[in-house]
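Note that this complex is displayed minus one protein chain, with the remaining chains in position.
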Amino acid sequence: MPATDATTTLADLKSRIAAFARERDWEQFHAPKNLSMALAAEAAELMEHFLWSTPEQSQAFVRDPAKRGKIEEEIADVVIYALEFANVTGIDLAAAIEAKMVANARKYPVEKARGRAEKYDEL
Amino acid sequence: MPATDATTTLADLKSRIAAFARERDWEQFHAPKNLSMALAAEAAELMEHFLWSTPEQSQAFVRDPAKRGKIEEEIADVVIYALEFANVTGIDLAAAIEAKMVANARKYPVEKARGRAEKYDEL
Amino acid sequence: MPATDATTTLADLKSRIAAFARERDWEQFHAPKNLSMALAAEAAELMEHFLWSTPEQSQAFVRDPAKRGKIEEEIADVVIYALEFANVTGIDLAAAIEAKMVANARKYPVEKARGRAEKYDEL
Partner (left out) sequence: MPATDATTTLADLKSRIAAFARERDWEQFHAPKNLSMALAAEAAELMEHFLWSTPEQSQAFVRDPAKRGKIEEEIADVVIYALEFANVTGIDLAAAIEAKMVANARKYPVEKARGRAEKYDEL
């Protein structure tokens, strides 16, 4: 049965990625500093696909079969490094995300933030 | 019951994040181009904590209670934007990651890659 | 006489920045790895101002007196770290830029590249 977002937990992916690094004896390179750099570098590679398009054009772009495969690879790389960062630091991502969403909801209450892109301190 | 990596699927988080954006009518801002920028910007904020430490010092750093909360928030922000990028582009992340891990295993066979940090084309 | 782009050489700025680091005994932190991270982090901070605007809106944005001062600071930070990177690596930036412009002119000949945003290998 293929992996899908509906059936895959964060812990499933974290184990898969930890095993990959362990088998290659790569844990020695995976200091938090280095993983944060790799994560930022992969995020920049994803972004490079969209440099010169407008936001609107970028919608069509990701649906272009000639580009989509590459974009899937880039976002996968980003999440792989984020999960490995969580692995080596012992962070529970689901808990961290839940806490951040609660904080965000407080900073951006629906009635004040609706339809607005300003930062919370400018709302 | 609190959210944990062991019990939370990617689809759970994706729905939570999509609802947050929808309630605030923020989908209009969430073009792939813009989300890729936000993701790269958050990854850079995470990285900023480690600018001047050595890789070794960064191990202790993430365990310092005075820093850890902030680091959890930054990695949460990264993953939130990655999941929202997957939402708006209709990418199944678990499938994309599985495909990437298979490709990586081919590029970095255990016997060649063990203990080495070079790129696959320099192994 | 105030410093201006018309009267300031790259070497002038490089000396100014090297002296600043030396006086604070900061050379020990300025390894190429660390400076490349600081540079990427500052570039991301500049980018953060433009996350949710369209390219067109970003034109007006940089002329808004309430934002402009901050944007000047961010681009200054980027160039300061780029120059310090050149300092510690002994790179002559004017020569490197000249060489890159010549290479770019070859990759993007005027008649092929005019009005097109594609990468050279897609022209």
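A, B and C are the chain letters, set down in written order, and residue numbers restart from 1 in every chain.
Please note the rule applied: contacts are C-beta pairs under 8 Å (C-beta built on N, C-alpha and C of every residue); 3 or more make two chains touch, one makes a residue touch a chain.
Predicted model, so just to flag it, every value in this text is computed and none were measured.
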Residue numbers in chain C that touch the chain omitted from display: 2-11, 13-14, 16-17, 20, 23-26, 28-29, 31-34, 36-37, 39-40, 43-44, 46-47, 49-50, 53-59, 61-62, 71-73, 75-80, 82, 85-86, 89, 91-101, 103-105, 108, 110, 113-115, 117
Chain B, residues in touch with the chain not shown (by the definition above): 37, 40, 44, 51-55, 117
Hidden partner chain, residues of chain A it touches: 29, 34, 37-38, 40-41, 43-45, 47-48, 50-52
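Note that only the chains that are shown with their structure count from here on.
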Rounded Å distance, chain B centre to chain C centre (Cα mean): 27
Chain centre separation (chain A, chain B; CA means) in Å: 3
Multi-chain contact residues (two or more partners), chain C: 37, 40, 44, 51-52
